[in-house]
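Only one protein chain is missing; all other protein chains are in place.
Entry: chain A
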Amino acid sequence: MGLRYERVLVTGAAGRLGSAVLTALHRAEVEVVALDLRAPGAPRPGP
């Protein structure tokens, strides 16, 4: 899947969703600003 954007910021990059998004962006060959800009103590996403 191609993306029109070239440089994407991902917050929560170390989390369950964030890390999956990073993988998908890398696969789409998008430059990623992978930031662990997280809320402290948030290991378990959703629901």
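The criterion applied here is as follows: contacts are C-beta pairs under 8 Å (C-beta built on N, C-alpha and C of every residue); 3 or more make two chains touch, one makes a residue touch a chain; residues count from 1.
The definition used in the following text is that contacts and distances are computed from a predicted model.
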Just by its UniProt name, which of "Heme exporter protein D", "Large ribosomal subunit protein bL32", "NAD-dependent epimerase" or "Glycosyltransferase RgtA/B/C/D-like domain-containing protein" is the chain not shown in this complex?
"NAD-dependent epimerase"
Provide the residue numbers of chain A that touch the chain removed from this figure.
1, 3-13, 15-18, 20-21, 23-25, 28, 33, 35-47
